[in-house]
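Please find one structure pasted underneath; my questions will follow.
Note that this complex is displayed minus one protein chain, with the remaining chains in position.
When the chains are written out, they are named A and B in that same order, and each has its own residue count from 1.
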Amino acid sequence: MSEGMLTPAHVVQWLTSVQTLVAIIQVLGFACFVFIVTRRLAPLFRAERDFRLDRPWLRAQTLLKYWFGQWKHPRYRVAGALHLLIFAGFLILATRAFYLLVFGLTDDFATPSTIGRAYDVVADYAATIVFMAVLAAAFRRIIFKPARYAVPEKYGKGHPGDAIFLLALIALLMFSESLFEASRAAVQAQAEMPGEFLAILSLPWILQGSLQIAPITALWKLHLGAYLVDVVTFYFLLCYRPFGIQFHVETSLFNVMFAKLDRGTVKPVRWGVSDSDLDQVKSFGVKKFEDFTWKHILDFYSCADCGRCSDNCPANAVGRPLSPRFLTIKARDYAFDHFPVFGKTNNSHALIGGIYSEDEVWSCTTCGACEEECPLLIEYIDKIVDLRRGMVDDGNVPKSIQKALKALESRGNPYGKMEKKRADWAKDKDLQRACAVKVLDGSSSAQTLYFVDSITSYDDRIQAIGRATARILSEAGENFGILGAGEKDSGHDVRRFGEEMLFQALRDHNVAAIQASGVTRIVTSDPHAYNALKHDYKDVPPVEHISQVLAREVRHGRLNLKPVQDTGNVYAYHDPCYLGRHNQVYDDPREVLDAIPELRRVEMSRCRDRSFCCGGGGLMLFYEPDEQERMGVKRVQMAAEAGANVIVTACPFCMVNIEDAIKVSGMEGKMTAIDLTELVDQHLVPRVPESHERGANALVHANT
Amino acid sequence: MTARIFAYVVHKSGVADDSALEMIAAARKIDPAASPTAVVSGWGPEVESVCESLRASYGEVWKIAKEKLAYPNAELVRSALVTVLPQGSIVLLPHNHFGIDLAPGLSIRLNAAFVSDVVGIDGAEGPWLKVVRQEFGGQVSAHVRCDISTGAVISVRPGAFKPGEGAPVAGLVVDRSADVGELSARRRYLETIVPEAGDVDISKEPVLVSIGRGIQEQDNVAIAQELAEAMGAVVSCSRPVVDAKWLPKSRQVGSSGQTVKPKVYLACGISGSFQHLAGLKGSPFIVAINKNPKAPIFQVADVGIVTDMLEFLPELTSRIRAMKQVSV
Partner (left out) sequence: MEILVCARRVPDSSENEIQLNRAGNDIEREDLVYSINEPDNYAVEEALQIVAKAGGSVTVATVGTDEDEEILRREMAMGANRGVLLSDEAFSESDGRGIATVLKAFAQKNHYDLILTGVQAEDGGAQVGGMLAAMLDYPFASLVNSIEVLEGNKLKIGREIEGGSKELSEIDLPCVLSIQTGINEPRYVGMRGIRQVASLEIPTYGASDLGIDKGSVGAAGAKVKRDDYFIPAAGKGAAMLQGSTEEIAGKLIELMKAKGGLQ
């Protein structure tokens, strides 16, 4: 710098030097920030523990993919693109921000270098792009008002002004630092000094153009002013962010780093407390705010209120009182109110009946669409299960569910039907002629267990899926058997409805039966049972869904399928939540369908991980929800929109809900539903009889 | 048989309940030569008119007219009966909300045996009276014997005993009111709350489409409503549907609901528990539609169809609509 032009660090104005002023601002600002964050962390220290430090390598990869790579953002193209630009810009500008903060205190360190200059160019463009992106974002919010940002009346008032305010502040930050650069460059140009190179068409470059003719002293004041505005805005934003959704700027890294790594499973009642010690735990579940784990509370802080979760939530779509977004935002507001930065902590209120209603919590089908969408990897299912555990602990369970739970306890199935009738589906005469269904009760053994579970065993319509599966397994040459009356409900949804101890009783019973049978693998046609055996059960042989078995047979050319009879039919595959989203089995069922010659298949627009829940399974079939229409009806309409007249699914609960929906929506005759196993069974060309085993007796069983 | 048989007659608005005549039939089953005595309590012109009407069927009618008995309070009636009924009597009552209230305590006060909700009487055998009861919601019947040597209080199921023809009788009315002393009760009647009439009074409808547990869920109620509309009928139901709050109480047919006298009664997904059938009077043409071929309703229905009502009713509805279009 030449004489007469002082860098901020050397300017003395009024009574104090700018350097001192900047130092004070920075110390105060930083201290404020530390204070605020400490207060915000307070509830985390009172919360339940959560073990999130395991598998550091996997966590690093998760961070890379979802935080740095913004992996989920492009699922919404426009918002995703804008955010990607802003996020990338922020990362790039981080160095410049640091530089600027130090620059007010001392400028001795800044030596222009090639890297430095290259960086400056990139940073200039970054600032420009961020500036335009936030303007675009603000414009979008004000003019287009995407539906998912709207706040329904019952949730209080939205804060659209807040969002615009924050976007404006970011714009101001970009503008002030660009002005800082521009004014300096303009001075240098006027003083005919070697100046920094401003990237062409960047914001600083544009600003410099309009500042060419201004007098140097004015420029200099502008330079200083822009600097101060930049520093103040920076610290203002830093301290303001923890008071709203922008806190995610700070917390997102941690939230993603500590994210849940295991899909399909449910957290234990209390981390660190083994099943056998659960009797000592005084209270189960989440009843008040501090019963959440620290990671759950971090989730509440990290929510950016983007609405993508609720936008995809099927319960929300049919008018049930559940909106995942507001589950989080209400909890966040509760934290802000009861653990305030300024003021006394005031907590221990009951959540149910307070910020949450009972129906809100029972409405969730645990489909996982919300978790699939959230760019910040916020978890929902564990929280819902914990809230339900709390209600179950207090005896607060809807009557229809109580009845099913009681039946599960006394009979091992939610229908209350007798245990000895559990294998009656396999006694069907036509089935007995086609294949042997062994019952593994000690009188016979097999390599593979076909775990049937309750609905396929007892429901008149769904038993057909059991029979189709048995025939398919037999055709595939599997040496298989069923547990029969020794099988109890897998308990998958008992657990997700919060009755953990009943789940454990069912699980322990089944594990013992499975181990006693001596099987080395398990196959099931029920995705809920599949998920339970895979993730909720320990010490059982590996489990596959029937679609995976079929896909393998197809790939090895071992499955002979005859062509479709009615070539006019158009088939759409509906991804069941617990096969697709939770276990990522998307392609196997499709491979099987495509192996049927001349089968015309279309995809619904919401497919694969965006599949729309049919209405829920297990105990959800007994819940009487408060809704405007059925999820199944919406799904049937989606199939019709895709041009299909047959919905193929691979889950008995999906079948019940979709067939029901076809009747209720008056689509009978225009739409039918069929299970993958039934479809394959219909098109199976039987192999030559001597190539696989058939039992001499139709049903080998101790008591018939 | 030396024990005297009494029948306590329940009445409303001056009219004796149907059970009055049914109890005569029951008494004859106990002892074919029996001439039971009716016992009526109440006040004012109402009790007078009831006693008058019973003279045609009962040889003797005991009237207990006390102001405190204007409303039938079982506690007060019991005290009154204990003072007038001789020891060792056999007392018959209807097994309804009043009988349930009155009878058990009466049996203790009279030191008599008690058996309730009797659906059949096989006759006396020494000190034992052999009767038939049902248990487990009617799933099984039981042969029961009751020691009547010190008397008995027996409540009979309304509708189980068909009144016989019998020659008309010119009975005497005996006023026993003075024999009953001061009555005071530690239970005092306040008022009766009648449920809101609602838009429809099913007790006046000639054709009813009645649904039970088989409807399975609230959304399916519409299926029944559509059928009712097509038939020009009205929807009624059994208790579980009201307990689940899918229909208002005013639509319930049964002992704790409305009494109906339709010409045609479609019982869809209704098992046929006696509490429900107790609300069905007259002799309607009963059509039973139920998935379970063993449902008790098939015993009392005129016509039965074993099918899933959720599939059959819409089919029926569209046929009726088609038929009506043609005729119009």
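Assorted remarks:
Note that a residue touches a chain if its C-beta (ideal position, glycine included) is under 8 Å from a C-beta of that chain, and two chains touch if they have at least 3 such contacts.
Small disclaimer: the values here were computed from a predicted structure and weren't measured.
In terms of the touch definition stated at the top, the absent chain reaches A, B within the entire complex.
For the options A:211, A:352 or A:405, the residue in contact with the chain missing from this view is A:405.
In the complete complex, the residue from B:49, B:116 or B:177 that touches the missing chain is B:116.
Across A:60, A:218, A:350 or A:418, the residue that sits in touch with the chain not pictured is A:418. In the full complex, subunit B contacts the hidden chain through residues 73-75, 95-98, 100-109, 113-117, 130, 132-133, 135-137, 139-147, 150, 185-195, 206-207, 231-233, 243, 249-250, 252, 255-259, 263-264, 266, 271, 285-288, 292, 294, 297-307, 311-312, 315-316, 319-320, 323. Where subunit A meets the chain that is not shown, the touching residues are 278-279, 284, 392-397, 399, 402, 405-406, 409-411, 415-420, 499-502, 504-505.
Basically, only the chains that are shown with their structure count from here on.
A separation of 58 Å divides the Cα centre of subunit A from that of subunit B. Residues 400, 624, 630, 663-664 of subunit A touch subunit B in their complex. Only residues 217-219, 244, 310, 314 of subunit B touch subunit A when the two sit together in their complex.
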